[in-house]
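Note that this complex is displayed minus one protein chain, with the remaining chains in position.
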Amino acid sequence: MEWETVIGLEIHTQLATKSKIFSAAATAYGAEPNTQACAVDLGLPGVLPVLNEEAVNMAIKFGLGIEAEIAPVSVFARKNYFYPDLPKGYQISQMDLPIVGKGHVDIEVDGTTKRINVTRAHLEEDAGKSLHEDFHGLTGIDLNRAGTPLLEIVSEPDMRSPKEAIAYARSIHNLVKWLGISDGNMEEGSFRCDVNVSVRPKGQAEFGTRREIKNLNSFRFMQQAIDFEVDWQIEQIESGRQIQQATVLFNPNTGETRAMRSKEEANDYRYFPDPDLLPVLIDEALKAKIKADLPELPTAKKQRFINQYQLDNDAATILTSSRFLADYYENVVTESGCEAKLSANWIVGDLLGALNKAGLEISQSPIEASRLAGLLKRIADNTISGKIAKQIFDTLWESAQTADEVIDAQGLRQITDTGAIAAIIDEIIAANQKQVEQYRGGNEKVFGFFVGQVMKAMQGKANPAEVNKLLKDKLQ
Amino acid sequence: MHTKTITELAKSLRAKEFSSVELTHAYLDRIKQYSELNSFITVTEEQALTAANAADKALSLGNAPLLTGIPIAQKDIFCTYGVKTSCGSKMLDNFIAPYNATVVEKFNQAGAVMLGKLNMDEFAMGSSNETSFYGAVQNPWDINTVAGGSSGGSAAAVAARLAVAVTGTDTGGSIRQPAALCGITGLKPTYGRVSRYGMIAYASSLDQGGPMARNAEDAALLLQAMAGFDPKDSTSVDAPVPDYQESLTNSLAGLKIGLPKQFFSADLNPEIAKTLQAAIAEYQRLGAEVKEISMPMLEYAIPAYYVIASAECSANLSRYDGVRFGYRCDNPQDLTDLYTRSRGEAFGAEVKRRILMGTYALSAGYYDAYYLKAQKVRKLISDDFKRAFSEVDVIMGPVSPSTAFGIGEKIADPIEMYLADIYTIAINLAGLPALSIPAGFVNAMPVGLQIIGNYFDEARLLNVAHQYQQETDWHKQTPKGFE
Partner (left out) sequence: MSLSATDVKKIAHLARLGIEDKDVAHYAQDLSGMLDLVAQMNALNTENVSAMAHPLEQHQRLRADVVSEVNLREQFQAIAPQVEAGLYLVPKVIE
């Protein structure tokens, strides 16, 4: 039987506010345990929550970024359950009236664009962390993270393959960083995905029973986890067993998923409106103000890159995969004098390649946009050849010099003086009569030999176009 | 010294008739002398004397705020830095609050001297103070009867002159009912008028702190210190606080008093009814007009209240889990054992009942039938009041269907106890201000008159109470043995 995979995602992204969503404690990552947990975060008797304005603004930003409805009135609710990393015994979240309503993002998989619908996005507080290292058989609780603002983004079950799921997750990941509302740091837990997976016979209308893979914090794990889960579910069904709805954990060491023990019993969260918080009103003026400050969004920018710079779809996709990269690209284009395609080729090919090899992000690039632009400018005005440029690129990577400084210091200026090139060509023709005869006898491959010899004699500095032209003339 | 009101004490302190330290000593001695009443959970003798000393210095420099050096006490529901804040529960018997409630902070700034922390029903759940982990409070008018609740310790302390004035909190009548039963003046302000920050939550959308004092004038002074916007409480209202002293002397001529016929039905003890009628007649002599009104939704207040308050408390009390503070059971076997035993061993029966009730009302499949329904009923009740206040200035009625009952008399039947809150609960659901003033005695036990005002109309309530107290001396009576 042929099976179809159905996937929906719940993404928790920490918002990049300075203070917590309901208290004035810091949200910085990596502090000593419980040093950033104030009375409100600890749920001491009598304390009360007050909502952080910036968390609301960031949620609105996200909503506008996915063309969603922003709720004019939204309400916080208490989600009740007992867990040691949840100090109050309830999480302040949103249920009936989330701040962000229906929206969508478009993803691209194998050259096809697909719209993934977002059901809702709501604000809530993060929980603390349980540390399972051995404290004489006990668990340690660090509540620094408790109260960090989270935006939970819930998709429709619109994805039909792990590839689509990852493309969607990446797209949301790009967007939240793009909008500056999250650092998106997955290793630190700033961006965590719960993946709902089910399978059904192809052509069947109803969904199968889903299992939810909790807390995936890398795209690679997401791929592995979904792959394993899909195979496991199909195997279960094919061997006559039924899938039970469950929450499962992915073990990166084994590549397997397993049902969580602590969530065995059916949860009854007893949501009700939090009486300590009042309805949040968002008026048109605030929405308009945030909208006006919104940066150009990835999809719009990609389309503009294609139109304005004649980039192909792949290059435009890559260059808009992060806001930093897109800005970097446009800076290079501007500073190099509108060498749009050349800039794209160098960034996508050389720069990203080198960064990838070094394990660096574009934001950590040793070569700033201005220095790369300086290099490309010299290619464009024929001061250097592309080959020399690659050599200079390596120097730029390792030093703080500009391309011009390297060119001058190492005498790499390209020779375009036809007289000088012609003189060398004459010498080489004279010294290689055998090859001249071969060429004239019809063996055109030998042409490359002559180019190589000329370049070698001129230490690569000869203008390749000139060399080609003169060689052709003289060999005839 | 203990017979004087705040206004009188403030004068004496400034006239150097006695110092705040002497005054504080006098009250501390009385607290010791009458410790049998059980109105205090904690007496903060050392801190009180330190504060009194500082107050004396401030007074000698002049320009000290009016409450400087005045000995008050806090209901043990308000967090007090470095002092045990038990909320009447075994759960918090070991809880030394690491911060001050906003109300406590405000009294500190006003220069008041805190004598200690007052007994109360556990987590403010109760109408007799009998649910306190620290035991019942005796009513100074008859030590075999209850002081009322949940602010029973507060009311008894003022009635027995163990503090000149105190704080209380009122979720369903917890200031007004003990005030009535102990013959003092107690005001529950409009919801949002007094900050709830640091006031341990029972039912967040109903809880409100307020003053309990010998008379309306003192209550006005206390409210002046307590009221005001607090950025730490999202439900606190950002509106100016009027001068409550200024309006006390306003004439009552033309005041429109509404008397809901539902308040004066056959359920009310006829002796109490007669006492209240006399008080209302006094108001008519003062120039007020009386009008019968109908508030048909009042009878649904108790059911709505017990759903809403229980639901909110079931979540509010989840933080007591034996992890970060408070009671933890011995040798927990696992996480569930830690939770269930810590909570099971440290919460009393009434708290457990309400947590169970609230948990049930919010659980899957019941939310609409209970919680949502109760919120709609709440709206209807609130609309009833809105209608009434379009016709009248204040509403008057009883506080409690009976005078103080015997300790142990009703504790076995929780439902009967709930029903006794019939006259006070609707006011909390609507969020309105209301006060209780002494209006006479039935069988030598005090009877309270309830006066309900429109939103933020505390100044009028205090004015209406004060004018009555100029004509009567019920509020000046002192229980025998406590003179």
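To keep things simple, chains are lettered A and B as they appear, and every chain counts its residues starting from 1.
Convention: a contact is a pair of C-beta atoms (placed from the backbone, for glycine too) under 8 Å apart; a residue touches a chain by one contact, two chains touch by 3 or more.
Worth saying up front: this structure is predicted, and the values here are computed from it rather than measured.
The residue touching the chain not shown here, chosen from B:G111, B:G192, B:G258 or B:P479, is B:G192.
Set against the missing chain, the residues A:T139, A:Q204 or A:N443 yield one that touches it, A:T139.
Annotation: of A:S130, A:Q308, A:S370 or A:Q410, A:S130 touches the absent chain (contact as defined above).
Even with one chain removed from view, chain B keeps its contact list with that chain: residues 94-96, 98, 190-192, 205-206, 231, 234-235, 237-238, 297, 299-300, 302-304, 306-307, 310, 314, 318, 321-326, 328, 332-341, 343-345, 347, 349, 352-353, 355-357, 359-361, 363, 370, 372-380, 382, 414-415, 418, 429-432, 455.
For chain A, the residues in touch with the chain missing from this view are 17-19, 23-26, 32-39, 42, 44, 50-56, 75, 82-84, 130-132, 135, 137-143, 249, 260-262, 268, 270, 273, 275, 277-281.
The criterion applied here is as follows: only the chains that are shown with their structure count from here on.
Per-chain Cα centroids separate chain A from chain B by 57 Å.
Those residues of chain A whose C-beta lies close enough to touch chain B in the complex are 39, 42-51, 78, 80, 82, 84, 87-90, 141, 268, 270-272, 275-278.
Every residue of chain B that touches chain A in the complex is listed here, in rising order: 78-79, 85, 87, 92, 95, 97-99, 101, 196-201, 203-205, 231-235, 311-312, 314-315, 317-321, 323-325, 335, 339, 359, 362-364, 367, 371.
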